[in-house]
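As you look at this complex, bear in mind that one protein chain is not there, while each of the others sits in place.
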Amino acid sequence: MSDNLLELDHVTMKFGGVTALDDVTFAIRRGEILGLIGPNGAGKTTCFNVVTGVYAATSGGVHFDGTSLAGLKRFQITKRGIARTFQNIRLFPDMTAVENVMVGADANHRTSVGGALLGLPRHHREEAEGRNTAMELLTFMGIADRAGDAARNLPYGYQRRLEIARALATKPQLLCLDEPAAGFTPAEKVELMDLIRKIRAQGYTVLLIEHDMSLVMGVTDRIVVLDFGKVIATGTPSEVQDNPAVVAAYLGVPDDDA
Amino acid sequence: MSLSESLRSVTSGSYSVSRLGEALAKQSRSVRWSFGAICILALYLLPWWPSVPVLGWIVETPGTSFPSVLTDQVVIFVLVALGLNVVVGLAGLLDLGYVGFYAVGAYTVAILSSQHANLPWLLCMPIAVLVSMIAGVILGTPTLRLRGDYLAIVTLGFGEIIRITANNVEWLGDSRGISNIATPPSIGPLKFTVLDAKPYYFLGFTTILIVIFLLRRLENSRVGRSWNAIREDEDAAELMGVDTFKFKLWAFAIGAAIGGLAGSLYAGKVQFINPNNFPLQLSILFLAAVVLGGAGNMWGAVVGGALVAWMPERFRGFADKRVFVFGVALVLVMVFRPQGLIPRKIRKERWLESWKPSTEADLGGKE
Amino acid sequence: MRDWLIYKTFWDLTVTGVALGSLYALVALGYTLVYGVLRLINFAHSEIFMIGTFASLITATNVLGVPMLEAGQYPYRTGFQLVLILLACLLGSMVLSGAGAVALERAAYRPLRGSGDQFGAVVLAFVTAFVVGLVFFDTPKSNLIFGIIGTGPIAWMYLNIFRRGRQAPRLAFLISAIGASTAITEAVAIWGPRDREQYQTPRVLEKKTLFQLFGTDIRIDYVIVIIGALLMTTALLLFVNRTRLGRGVRAVAQDVETAKILGVNVDFVILITFVLGGVMAGGAAMMFTLVYDQSKFNIGFLLGVKSFTAAVLGGIGNLKGALLGGLVLGLAENYGSALFGGEWKDVIAFVLLLVVLMFRPTGLLGESLSKARV
Partner (left out) sequence: MKKSTLLRASAIAVSLAFVAAACGSDSDSDSSAAEDTVASEVTEDTAATAAGVTCEPVSIAFFGALSGDNGNLGKNIRAGADLAVSEFNTANPDCQVGLVDFDSQGDPAQAPALAQEAIDDASILGIVGPAFSGESKAAIPLFDAAGLAIITPSATNADLNDNNWKVFHRALAGDDKQGPAIATYIQNTLAAAKVGVIDDATEYGKGLADIVRDTLGDTVVASDSIDPNAADFSAVVSKMKDAAPDTIFYGGYYAEAGKLAKQLRDAGVTATLVFGDGVKDNGFIEAAGPAADGSIITCTCADGASFAEFAAAYTAKFPGETPQTYGAEAYDAASAFLAAIAAGETDRAGVLEFLGTYDAAGVTKQIKWDETGEVAGNAVYAYKVEAGVISVIGLIE
């Protein structure tokens, strides 16, 4: 078995005439925190979308745990072990926090209409397991006090954490976080860094898109830098920091989002 | 409290219902159960309500027979609203052709018990439910990939196709319809005769209770959660591992099955159906019942279905103006209570209060 | 035998099909505009069309005094007089349909968007008071008086309880639309002078054959309908694509929030959208009475369903799609009816829709008003 959990192999993604990803190749090793950075419009989220099956790559392939993800539906990819959060929060607003997480936990369950109607033992077992998983995750994320509230009524910070909890509930091997710190205060960002480290300590591999350089530098093991859909640098935070191409890219395109 | 605030609280006043619910929730299990049992018993006695003072004056339907209205309209509408609520309220799929499934159920019973065979109703009914379910799957498989309003117009077309086909195909009785449909078999003292609607009501009400019981199980399971997730955000649901197509198809099939069940009850009661029983407008009325009651809330669907069926009969005194009044009422209710009369509520997770962490936070992560 | 028949009557069917399709297209434009901007199936749009046919009837008979029959024959007019009558009817239809659409928007939809205003409150209050009046009185006049008296206080109350700033769920809009549609239809059926009977409109245009094409008579009324529809669609496209207001419509269609930030008055743009849809429906209504000389309280229902089908067929939210969808549907219905029998006309329309959506899930030309560039 290779050391790499996820490999992007010469992935190109075109929308009409626009090339969003151009021959992107990089890999994520098991157990690491990989940062994916780049200026606005560099193709970071597109990259996420290709990995999670939202888009099918125009050419090139994505390999997860040694097998190709080509042709798999989105939910199948999730069940293989890739979970994600969204840049603009996409919770299920009218469901409670704990239900949101239980939807994620259901990815590992098999009860369907028949089992639920008949109240089969597996249904009860899975319900109990789902509740426990959900509550443990909410506790872990520090938001269990609002478990019974509708997601739409939660404060912003809680919503961001809830998304992570929901993604973790699918029991992924790879957790993809799309700008989890967007809109956070510096103090909250520090908390989030701790949280991400704790998640990794539990054995997860993390792919992190982030604008905030300090966060990325502080928490990641390695960084991939995208610009105009191309990988312009790969390496440890310090290596990347000194890379002139990266500096140029960031200086050239003012970062108006952070 | 200012005047306008109080006005607002009156229109948004789910207070009476929700307060009752809250008060009940605080009671012990035995109190809740006995309250439920009394309600169910009272509802079983519904055909006799018009002879109760005050209450009778409220519910009676002057100019038409109350027990027959209950069986021919109210029971059918409540069942249909429950089924459509699964599709529209839970899974968030806009279905404007639900009458098609109702028709499939009724026609299956009619064909098997009168037109082309003489099977007993008790045998026809499950077949009708199954056939409706299959119709749901057949319609759903190609169309559930469509989004939102495309689905609405396609289902509307499906309802019309069913009606027009029934109207023009001799084998289905064409415009003459099918008479002499079998009635349910007599059970002990319950005799299903032409002139007594009450046994049909007992049968219908029992069916409703069973359907509610089963739907509650679904709602409180992985299936119900998946439907809710799909309604809230289909993309996010799929990315969280929900097999959206499969669950949408299930919602469609279950909705269709309940519609077919309602159709088979109707056919067994009236013993005659023709295509005029299944106009496009009925689909719209069904949808109005669900949304008026409160889409996504089973109790809302029950209340909406019962109201939409009963109100026009209650206000027969308005004669030809009642349809106009109904239209105005729909607009007003939507303007001032857009979530319906009994809005969908955030589910209270009763187990949450007693939940204790079983072990130290263990995320089940990979080693 | 039927194949042979469709071959023999092909051009005949084509001409009538295109004419019918043009009417579908004009009504479909209204559905598509509103859908593009509000993502709402404006179910009551068919009633806007119905109002237009009655406006045309009233203009011709009550305003211009054209009789139904003159000495047992149609009251044909020619030359300048004819043009004047037709233009007056067109204007009447467009104005009344446009006004109807505005009232509909303000009363039945705007309060649901969380920005209910006086106008909507007054309309709703009047209808409420009128309905309450029905309980006590049995003559339209006393109902009307009661309605007017009750309007003031009820409107004040409504203004107080409008849920400002709260967007209702999309289903609520649909049901409100259905309610409005029912109420308008029934009001015409109950208080119209001929109740639920069919109305006739005076036939001022003699349906002469202008010329022959492939052995088929081309009648003047069909020519007017087809050219009229093309002109109106072109005008609408130019308006949406070339004017400032049109840009506003496209901006709101694309993204309401962004449009708001950019300073677009969203409520006004929505109003304009309804006016445009209403005017198109009014034009269609006038031409409808020109060809079929009739109206009825429920004349809009089936035509509305078909037009909405046409809008989806072409790609809802897409103006050119509405035109294409209307024409394709009109032709398909005519060919299909000839081939399989008139009783299957609606089945043909819906099966066509289903097949098209299987292969092109967003309609023939794809959706989105914002992308409807010339």
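By written order: A, B and C. Residues from 1 in each chain.
What we mean here is this: contacts are C-beta pairs under 8 Å (C-beta built on N, C-alpha and C of every residue); 3 or more make two chains touch, one makes a residue touch a chain.
All figures in this text were calculated on a predicted structure; none of them were measured in a lab.
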item: Visible chains that the absent chain touches, using the contact criterion stated earlier; value: B, C
item: Residue among C:Phe146, C:Phe274, C:Phe288 or C:Phe308 touching the omitted chain; value: C:Phe288
item: Omitted-chain contact residue, chosen from B:Asn85, B:Thr108 or B:Asn167; value: B:Asn167
item: Which of B:Phe35, B:Trp49, B:Trp299 or B:Phe315 contacts the chain that the document leaves out; value: B:Phe315
item: Contacts of subunit B with the absent chain, listed as residue ranges; value: 1, 3, 5-6, 9-10, 13, 57-58, 61-65, 67-69, 72-73, 167-168, 174-177, 179-180, 193-195, 197, 266, 269-274, 276-277, 313, 315-320, 322-323
item: Hidden partner chain, residues of subunit C it touches; value: 5, 8-9, 12-13, 16-17, 19-20, 68-69, 72-74, 132, 135-136, 138, 189, 195-198, 200, 203, 207, 217, 219, 288, 291-294, 298-299, 301-303, 333-334, 337-338, 341-343, 345-346
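The definition used in the following text is that only the chains that are shown with their structure count from here on.
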item: Arrangement of touching chains [line / ring / star / complete / other]; value: line
item: Middle chain, criterion being Cα centroid separation; value: B
item: Separation of mean Cα positions, subunit C and subunit A [Å, integer]; value: 48
item: Distance from subunit B to subunit A - Cα centre to Cα centre, in angstrom; value: 40
item: Of all residues in subunit B, the ones touching two or more other chains; value: none
item: Multi-chain contact sites of subunit C, meaning residues that touch two or more partners; value: none
item: Complex contact set, residues of subunit A against subunit B; value: 52-54, 73-75, 78-79, 83-84, 86, 90-96, 98-99, 102-104, 106-109, 111-113, 115-117, 119, 123, 126-127, 130-133, 135-137, 139-140, 147-150, 166-168, 170-171, 173, 199, 202-204
item: Sites on subunit B touched by subunit A in the complex; value: 214, 217-218, 221-226, 228-229, 232-233, 235-244, 250, 254, 344, 346-349, 351-352, 355, 357-358, 361-367
item: Contacting residues of subunit C [partner subunit B, same complex]; value: 35, 39, 41, 107-108, 111-112, 116, 124, 127-128, 131, 134, 157, 160-163, 168-169, 171-176, 178-187, 189-190, 305, 308-309, 312, 316, 341, 343-344, 346-347, 349-351, 353-354, 357-358, 361-362
